[in-house]
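Here the complex is missing a single protein chain, while all its other protein chains stay put.
As written, the chain order gives the labels A and B, with residue 1 at the start of each chain.
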Amino acid sequence: MSDQVNTPGRTGACAEALLVARGLRKAFSGKTVLDGADLVVPRGALVCVLGKSGTGKSVLLKCVAGVLRPDAGEICFDGRTLPAGEGPERAAFRRRCSYLFQSNALFDSLSTLENVMLPLEQTTTMRRREITERARAVLRVLELDEFRERFPSQLSGGMQKRLALARALVTRPELVLFDEPTAGLDPLRRNAVFSMITRYQVELGFTAVVVTHDLEEALVAADRVALLDEGCMRFAGTPAEFRASADASVRAFRDSVEDLRADVAANRAHQPSRRAPHEPLEILPK
Amino acid sequence: MNSRKLETVVGAFVLLGLIAFATLALKIGAGSFVGGDTMVVHARFANAAGVNPGSQVVISGVTVGRVDAVRLNPADFSAVVDMRLRKDLKLSTDSMVSVKTSGLIGDKFLAIRPGADDELIAAGDTFTETESTVDIESLISRFAFGSVQKSDETAAPAPTSSPAKTSP
Partner (left out) sequence: MLQTLGHRTLGAVAELGDFALFTSRSFSAAVGAPRLGRRIVRAVYEQGVRCLPVVLIVGAFTGLVLGLQGYYVLARFGSEGLLGTLVSLTLTRELAPVLAALMVVGQAGSAIAAEIGIQRNSEQIDALETMGVDPRRYLVSPRLLVAVVVYPMHAAFFTLIGLVGGYLSGSVLLSLEGGIYWSSVMRAVGPEDVRECFIKAVVFGIVTMAICCHNGFNAHRRPGLTGARAVSASTTRAVVLSSIAVLATDYLITSALV
């Protein structure tokens, strides 16, 4: 989408993309979750990271955001390699990047408005009135302004998600990392979330990385798709390439509905008795 | 709770806390602390047992100072007490300083009985007219064994204490 945006003076793979992660490894008490995962996020793009549950998608995102510290690998942001520990460069990265937690991680003892104000209040020297104005502007865009005095626990699930998004966007980040923004939502709301992300991406001009397992929505909304399986990237490319790919794990993920259809048909063929409602005892173990 | 109410309650608490601070530190903790200008004078005792830094110095029952330090004079093994007194006191050099006890076993304090000399005491001077700690044990034993008259010399009361006071 905007691979053309290129500042002179930068070289290598880091130059074209806003974010490049290379060879990320992370293990928890001996269990390897990430095994050399790579991720390239072009500037201005919407990248969807697909994968089964429990394949390390969230861990990948947390390593990028700095919530977790990867055991190995490097992360380049805007042409510069981020140091592993805390420091001014990490702090600068955090100012330009927002993270949307799967659990929203809203501050439950602060009101809706205070939740959105907090990042500005604690990281900038803006005046309180300015901060309030900007927070309310974001809340208005996300249709939450009338609920600004409520507490997160008094909001519905979808509103909480929007509030988390408002809090992530209020700092005007260049990069927003979404961890399963559609988990547990019905198909209509899933579509609404993706449409919201693409809409604000255009309006506010940020780059987005969305971790999800919603295949259809991802293939419609994303500029680029990556597939994570068993701790490494099995595929990275455009949605069209994803649809055409012959890779085994891509096919397993992409064609899972067909597989399910085949499985169901096979199961029913082997157990005709299940269709007879008046003979239930046969399926119980003896 | 809205933030204005919270701030009011917190403000009230802090104010109360400061008052409590001040009461404890200034009223109770230093109830007999000598304010204003002070001077340090000394008094030499044969026995200053029970007198400690912080012990009160009174004249006619009114607190006029506190004991700063109690030390030993290595020359003659007498006890030297440094007292911090109010500076405006016009005490003559022959004033009598005695160690007293409040109650039978209470705190020891120093009582000054003003003298009549024309010469006034100044900062750094030493009172020489003193009465030492009354040794209650020897007093009692003299009562108990009825030896007040016979053993007056051998019981050896503190040199500067007047025999008239210690005998009944």
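Following the convention adopted for this analysis, a contact is a pair of C-beta atoms (placed from the backbone, for glycine too) under 8 Å apart; a residue touches a chain by one contact, two chains touch by 3 or more.
Fair warning: this is a prediction, and the values are worked out from it, not measured in the lab.
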Chain not shown: contacting residue from A:Thr171, A:Gln201 or A:Ser249: A:Thr171
Hidden-chain contact residue, picked from the options B:Val10, B:Ala122 or B:Ile140: B:Val10
Missing-chain contacts mapped onto subunit A: 62, 65-67, 91, 94-95, 97-99, 101, 103, 105-109, 118-119, 121-123, 125, 171
Absent-chain interface as seen on subunit B, which is shown: 3, 6-7, 9-10, 13-14, 16-18, 20-21, 23-25, 27-33, 54, 56, 102-107
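One rule holds for everything that comes next: only the chains that are shown with their structure count from here on.
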Whole-Å gap separating subunit A and subunit B, where each centre is the average of the chain's CA atoms: 78
